[in-house]
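Of the protein chains in this complex, all but one are displayed in their positions.
And now, chain A:
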């Protein structure tokens, strides 16, 4: 269906009025995230299902051996597929339509994730090289959007990075010109080299007095909230996505249009995002640790090729 999600004036005023009183429809505070639930598939590597409230995303990482690009002989390939299907909401159309709303949303999300993970160098592509100029690993992350209740960017970024961290590629040996690939049963597969964990935090901005006030008036009492639901996302007057890692490095900052926001407010957002990123990173790392422990048997530990450092 090509039609957009319609919100009545009543509904949007109600939500805004509630936001002014620091209440959200689901009972959260303005700067409070929904519960993040990460489910790691117990019987394979690199498949995770992540949900943030009602928003659900699954991500699968897979790899194969291909020829590297000619101008980059020392680098492996890494691509992220983020196609939004009508499964998460009938407002998204299937297939490629050039000027529909979906292709815009989709493009925005895929650009954001691309920047957050690929261009921030989270995955060390040079470690994917097998024989320079001839063979390399091609890693791809397939994002599957399952249910849409706002905030696709943050959740898909988490899904991709967790799947990447969890994925193990088969171990191999180079024998002259031949490559010997080892089965999972023969040798413990090796993890990808992840250099840092970027996490996106998206802020939505609202002005209780309308957006004209923001430009002409003196008051700067914008309402800021994170992890918006679909309804909140639709009535927002502007959004900003920050990508940070635990080392307090800002990987990207995107604010395309919308309300004018003071630099000091943005700084405050950064400080808040930093705190959230710390919490999320710890959560992800403990989850992965628990998963790793549950997989290891005595035999596997002996066959492992990667040293515990």
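The criterion applied here is as follows: a residue touches a chain if its C-beta (ideal position, glycine included) is under 8 Å from a C-beta of that chain, and two chains touch if they have at least 3 such contacts; residues count from 1.
Quick note on the criterion: contacts and distances are computed from a predicted model.
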| item | value |
| --- | --- |
| Chain not present in the shown complex, as UniProt names it (candidates "Exoribonuclease phosphorolytic domain-containing protein", "Centromere protein M", "3-isopropylmalate dehydratase" or "Translation initiation factor eIF-2B subunit epsilon") | "Exoribonuclease phosphorolytic domain-containing protein" |
| Candidate in contact with the missing chain, chosen from A:144, A:243 or A:281 | A:144 |
| Residue, one of A:19, A:40 or A:58, that touches the chain absent here | A:58 |
| Selected residue (touches chain absent from view) among A:19, A:88, A:159 or A:251 | A:88 |
| Contacts of chain A with the absent chain, listed as residue ranges | 1-3, 41, 43-44, 47, 54, 56, 58, 60, 62, 81, 83, 85-91, 93-94, 140, 142, 144, 146-149 |
